[in-house]
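The complex appears here without one of its protein chains, the remainder shown in place.
Chains here go by letter, A, B and C, matching the order in which they are written, and residues are numbered from 1 within each.
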Amino acid sequence: MKMSDDEIFRLEVARWLRAHLRGEFECLRHRGGPGDEDAHPELRKRWERELARGGWTCVGWPREHGGRGLSIAQQVIFHEEYARAGGPGRMGHIGEGLIGPTLIAYGTEAQKRRFLPGIVAGTEFWCQGYSEPNAGSDLANVQTRARRDPATGEWVLHGQKVWTSLAHESQWIFVVARSDPESKGNRGLSFLLVPLDQPGIAIRPIKQLTGTAEFNEVFFDGARTAAENIVGQPGEGWAIAMALLGFERGVSTLGQQMHFAHELDLVCEMARVNGAASDPAIRARIAQAWIGLKVMRYNALRMLAGAQDGHLRREAMMYKYYWSNWHRELGKLAMDVLGPDGDVVSDDPTRTRLQQLFLFTRADTIYAGTNEIQLNIIAERALGMPKEPRFEKGKS
Amino acid sequence: MKMSDDEIFRLEVARWLRAHLRGEFECLRHRGGPGDEDAHPELRKRWERELARGGWTCVGWPREHGGRGLSIAQQVIFHEEYARAGGPGRMGHIGEGLIGPTLIAYGTEAQKRRFLPGIVAGTEFWCQGYSEPNAGSDLANVQTRARRDPATGEWVLHGQKVWTSLAHESQWIFVVARSDPESKGNRGLSFLLVPLDQPGIAIRPIKQLTGTAEFNEVFFDGARTAAENIVGQPGEGWAIAMALLGFERGVSTLGQQMHFAHELDLVCEMARVNGAASDPAIRARIAQAWIGLKVMRYNALRMLAGAQDGHLRREAMMYKYYWSNWHRELGKLAMDVLGPDGDVVSDDPTRTRLQQLFLFTRADTIYAGTNEIQLNIIAERALGMPKEPRFEKGKS
Amino acid sequence: MNFALSDDQKLIRDSAENFLADASSSAAVRRAMENDTGYDPALWQRIGAELGWCGTHIPEAHGGLGLSFVELTLLMEQMGRRLVCTPFFSSICLAATALMEAAREDARRRLLPRLASGEMTATLALADSGVDWRPDALTASARRLGSRYVLEGRFRHVPDGASAELLLIPALLERRWALFAVDGKAKDLVRKPLKTLDPTRRIAEVRLDGVGLPEDALLGEGPEVGEGLNRTADFAAIALAAEQLGGAQQCLDLTLAYTAQRVQFGQPVASFQAVKHRCAEMMVMIEAARSVVYGAARVASAGPGTTELSLEAACAKSLASDAFFFCAQEAIQLHGGVGFTWEYDPQLYFKRAQGTSHWFGSTPALHERVASPLLGPAR
Partner (left out) sequence: MNFALSDDQKLIRDSAENFLADASSSAAVRRAMENDTGYDPALWQRIGAELGWCGTHIPEAHGGLGLSFVELTLLMEQMGRRLVCTPFFSSICLAATALMEAAREDARRRLLPRLASGEMTATLALADSGVDWRPDALTASARRLGSRYVLEGRFRHVPDGASAELLLIPALLERRWALFAVDGKAKDLVRKPLKTLDPTRRIAEVRLDGVGLPEDALLGEGPEVGEGLNRTADFAAIALAAEQLGGAQQCLDLTLAYTAQRVQFGQPVASFQAVKHRCAEMMVMIEAARSVVYGAARVASAGPGTTELSLEAACAKSLASDAFFFCAQEAIQLHGGVGFTWEYDPQLYFKRAQGTSHWFGSTPALHERVASPLLGPAR
């Protein structure tokens, strides 16, 4: 029986990963996932460059921009095999998944020439500056300000962004800032690319409920960036930012799911070992988690099929809500499987992993659009229900 | 060991019920409860008169108004024993529980003399006219209008009320009507007592999902009532109506709970007989239902203790939401215990009872304040959270 | 696995949707459910003879269209939306599938064309709700009498069991699985129509008091009949899940329409955040079920292994059952006072949601089916 091209490709990916995810990189297996973002940052940057040498960064980008130009089916295979091999969380994912596609779509030729090669090569890393302390779910309530320096034409920024992961490990941040000081809401914003290593920027880690700090606050106090480091025109920042968020849902979800499946495997194994598997309530919840994995897999395949006709469909609009709640519930299930052992921090790696899963997944239903925002979006955009009334200005 | 007065009283109630809930009344046991309101109406009216002869109507009313003047503890005992004996749903409960206390608190001496004796004697029955088809949860959106006939001073009513149970079986209806045609919302309303047997009133049954009709629409087309049949002053209707709803929560909840306990017994018995008791999911749900009964019992005892300091407390504000959702879930549990047998209508009385429970309890979370309204009330009145913004008039 | 529908599949779905919006309106359903048989023969005639739906998944060699299980589920989903009252589920999803999976070729050749054309109705007698096909759960037995057979047994809940022209009866024959065809008019076959809580689907009790059968009534025997019937139950579960999915979707659509026009406190009910979030949760459950039903249909159409099929059926049926019940419940709740009236439709969906909830396994039973391979058997 002859193998299909896709099957051959799958073997190629698996073989490459087997050959390269070893030696110094061995310890990265299954690391750097959600909640573990700051594991071994330097080594994971080296791993990015190792991937780049093999041509395995930006696999879905067009070849003209340095990508591998894979079909959707092959991208799926790559991400699946990457996750199956325990490939570490990608340090380059904000560059590869978010800002790169944004620049390809909206950037100038000069911006593409300047920024894309560093992303492809794994030599330049990015972080994002969207949320602000007083905005929260209300993303458009941007108070960070950018003005032009009449002397140099540079953009000068004042303000604060929050929930920025890997700020310490990155060279660049993209920022949505208010460039029209008279504007409100989603008008008058600009999308700027800003170098992090400068005196006008201070980074303060935010300590999480785990005691570790995966996110940062980034303070802009007269930070500067060159005139040409704006994507789109001044005032188009909101449109660019929304387009960028649209890139976030992609084939990489299938890779994420392999990661989830691995976590569920750990839960099942723990339940078999410690006897929790004999508890009917645990059995039912594990079954539901397994069914949820099926949902996510088939849902992602529907998204891929639906993406072909261009507009965001219901299965795409419910995906973030679904996976984040599934994942949070998996964390709780993991703890209930551990039972009393879960109370105690030990050096057992599986136990530690499951405890971390429990704590970190609390953020899943909050960041990148809380549950409540997701349900609003679903109701208004997928179901066409009316917006709620708002308090009139000036009243409360 | 000497018996306490309460214990002696409990024996007295039980003995009276044993002696009287028999013979022609035997078939009324456990009948006429929620969803079964129109079972044997004539016989149940006779039963009211039987109760009255024993002095067992209006047991909590003051003696001066014909009541038995029982303490709260004794009222609890009465309702518990009544439910334990399978005493039928009370045809007189709207008179005894709602309009009677309202007249005692707000009625004129003449109104008390005219109406209370018929309620106590079980000879005059009442129904309520609150909801309107276009009001729903928005009780204050009253469109039924009442105007004074300048010639006779009589009130003349036009409009429509809905979800009126036992309208066919009653002589009187109390109606909240808009007496000030210029008014809006909860202002300009009056609380009127209206005789049902007159040409200006038409009653149309509403068929339920069960195929039976426990509720009615009541149409007023020039219906009349005497000038003196207003409770309070014109314009005070909303205050009276709200006070009346406050009377609805009382010691009778403990009787309702005995009824619920009987239903749960039936579910347990069915589960033991048909083997559903071996299903862990069913076991867990039955346990939860049993725990919920404990919640309701202790909650009612807290309400009784708390009622002494006069204001409606949290345990009282959550009670309707709690019991209605508990009861609805019991109905679903009953069907899941029945399993495939639940699909089929048979002449097995327990099966029929459980199927009816399933269907009728769907109304529990809707009538007398939907779940959504209950949660609003809890949030705003118990937790002091702000009202939501409303659309401005004229906009949408 | 490609989830994109082909143009032909979209056409099938859309034309079914359009056809049924008229042919199975609320009024039509309410008329049909009062019939003796519980369905409208004219509608059945159109579905079977004119539209050719009955042949969807039956091979061309046996008079069908030779389409896949995907097309069958697309039709079932649309029928579920409109609560279609016909013997489609019993004749096609159950009986035709049972013939395809558990009968010998000669039997298939003889019977399938008559089902594919819609000229004959049939059903499969399930052990109660079709969840348990172990031989010792069988409730009928057969014995040989020369070249003939005699059947004894009782099936408590057979879908369309009173109206079906042909009944497929699984029975134990000399300690082996066997499948028999019994004519609806056979002597000593007692069919008692039952009054159902869900008036849109009929069930009968079927008793075989020594029914004598000719030689060719034996459609198959041996362990492959047992396995074929297991597979039939799983295929039928996926088809029923598609029907439930359609029902759930319609509950959401009815609710969106009602809350958009109903005004309370001066604004449309649909603009209240709690209502919006509830509807959004309905959609999330529906789309989750849809993903798994569509996935299961694709697996089912690819000639799956028995274990794989069984897990797909468990996923699809459990999610679709739960989504349907939740959506029907919330449709009643969000319709407010009219939600529990006879006149409005949510109650019809609600009853069907409950009625279908335990067929081919209640959700807890299906969870256990999934848990076993992951965790070992339950204690």
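Following the convention adopted for this analysis, contacts are C-beta pairs under 8 Å (C-beta built on N, C-alpha and C of every residue); 3 or more make two chains touch, one makes a residue touch a chain.
It should be emphasised that the depicted structure is a prediction, and the values quoted were computed from it without experimental measurement.
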| item | value |
| --- | --- |
| Chains shown that the absent chain touches, full complex | A, B, C |
| Option touching the unshown chain, where A:11, A:206 or A:242 are the choices | A:206 |
| Among B:138, B:236 or B:388, the residue in touch with the chain that has been omitted | B:388 |
| Full-complex contact with the absent chain, from B:226, B:284 or B:368 | B:284 |
| For subunit A, residues in touch with the removed chain | 131, 134, 136-138, 141, 162-163, 206-209, 211, 279-282, 335-336, 339-340, 342-346, 355, 358, 362-363, 365-367, 370-372, 375, 388, 390-391, 393, 396 |
| Touching residues (missing chain, whole complex) on subunit C | 272-274, 277 |
| Sites on subunit B contacted by the missing partner chain, in the whole complex | 268, 271-272, 277-278, 280, 283-284, 286-288, 290-292, 294-295, 297-299, 301-302, 304-306, 308, 314-315, 318, 321-322, 372, 374-376, 378-380, 382-389 |
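By our rule, only the chains that are shown with their structure count from here on.
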| item | value |
| --- | --- |
| Longest centre-to-centre distance from subunit A, chain (CA-based) | B |
| Between subunit B and subunit A, distance of the C-alpha-averaged centres to the nearest whole Å | 54 |
| Whole-Å separation of chain centres (CA-atom averages), subunit A against subunit C | 42 |
| Multi-chain contact sites of subunit B, meaning residues that touch two or more partners | 280-281, 388, 390-391, 396 |
| Numbers and ranges of subunit C residues touching at least 2 other chains | 267-268, 271-273, 275, 364 |
